[in-house]
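Please read the structure below before turning to the comments.
As you look at this complex, bear in mind that one protein chain is not there, while each of the others sits in place.
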Amino acid sequence: MDKQVVFKVQRYEPEADGNPHFQEFKIPAKRGMTILDGLIYIKENLDGTLAFRSSCRMAICGSCGMLINNYPHLACHTQIEELRSDIVTVKPLPNLPIVKDLVVDLIPFFNRHKSIKPYIIHPDTKEMENPTAEFVQSPQALEALLQFTYCVKCGICISACPTSASDRLFLGPQALAQCYRYCADTRDGGEEERLTVVDKDHGIWHCHLAGACSEACPKGLDPALAIQLLKRRLIIQAIGLGRKKQPASIVTPPAEVKPKIPFPEFTAKRTE
Amino acid sequence: MRNTYLWLAQLVTGVLIAVLLSIHMVLMHLDAILSFLGVDIKDPTSWHSMIERSRETLWAGLYIALLAIVLYHALNGLRNIILELAPSAATERIITWTIIVFGTIAFVWGTYVPIRLLSG
Partner (left out) sequence: MTQIQPRRNYLGALGWIWAGNYKLERYLYIFHRITGLGILLFLLLHLVMTTVFRVQGKEVWEATMEVLHNPWFKVGEYLVVVAFLYHALNGLRLIIQELGFALGRPRPPIYPYKDSLRRKRYWTILIISIVVILCVVFFYDFIAGGW
């Protein structure tokens, strides 16, 4: 399968002080070729001045988020064939500032991510600084937050979100979902600190469940679900129904005494 | 927690409006179907039935409560939509106060009339 595909790429030259315009390239598309392969082909053979950001080519680094045929996706995760059209428009992600051509500025996005304190906050600071053992976490407790840890910070949910389209100060689906991920962690004790960051003007209550973030997420995460669960936490706290969460204790080192019964215990005992 | 309380009130008023306004809608609009079902209500918009309703304290109270709830739900929703257009902090304050003042005036006026008609 070798056919000619026209790539309409949005170009923007900051030094030229012009408006973004489209440039067309003809590309021989092979079977299994991704949009990113097409862009690399353009840069190698047709126009070396094209700027785009990419790194791993396998949907792990989250660098190559683009608006491909009016749908935000990772360029390395979209094959030319699956679009089923001979014309492919490639634009930079909306709602993020453009640096050049297809490169968007992710610094405000990362700053918003940092503002929700994306790390475990444990009241036992001595143990946090000089750990002696692991914190306890059951597989069930891990399941509640595991899928949100797969976020690659590509900025696609920001470009899909209707609130982020107009509200520059909105935290965005990514930061809010990560806030839930850390609040739901049983090892974490910093829920109150994070909820004050999230619960303000241009905060979580400007999410109106349009669901576009979950639909567009290239890693199959569900930021919309995480935000709704975070809203539930906030409301439970607001009406004073919640019980205070006990931060996880550290694993007790195994006792060195020999068991009285020689038969080994396979199941871990729960310490209440 | 201020924003959480504001939005929680938005949700609660939403549920209340869904109940109260459904009654209002059914009584005002579904008279053909209601009379088919055996409930005969007179033309609800005629002067006679309207003035009859406005002399009852229950109806007046219900409509005043509905007015307060609807005004909160509508104006808080409007404020949220305007805030999503990312105005500056000063504009935000002006918008908030305009909406509060407008809501108070609308509520006072909308309460004054049914109370006056209650006796008259």
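To keep things simple, chains are lettered A and B as they appear, and every chain counts its residues starting from 1.
In the analysis below, a residue touches a chain if its C-beta (ideal position, glycine included) is under 8 Å from a C-beta of that chain, and two chains touch if they have at least 3 such contacts.
Note that the coordinates shown come from a computational prediction; the quantities given were computed from them, not determined experimentally.
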Identified contact with the non-displayed chain, of A:81, A:105, A:127 or A:201: A:105
Contact residue for the chain not shown (choose from A:79, A:115 or A:166): A:166
Interface with the unshown chain - residue positions in chain A: 12, 14-15, 20, 67, 69-72, 92-99, 104-105, 143-148, 150, 159-160, 162, 165-166, 168, 208-212, 214-217, 219-222, 224-226, 228-229, 231-232, 235
Positions on chain B contacted by the hidden chain, ascending: 11, 14-15, 17-18, 21-22, 25, 28-33, 43-47, 50, 54, 67, 70, 74, 77-78, 81, 85, 106, 109-110, 113, 116-117
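One rule holds in what follows: only the chains that are shown with their structure count from here on.
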Euclidean distance of C-alpha centroids - chain A vs chain B, Å: 41
Of chain A, residues touching chain B in the complex: 163, 166-170, 199-206, 234-235, 237-239
For the chain B and chain A complex, residues of the former touching the latter: 1-8, 80, 83-86, 92
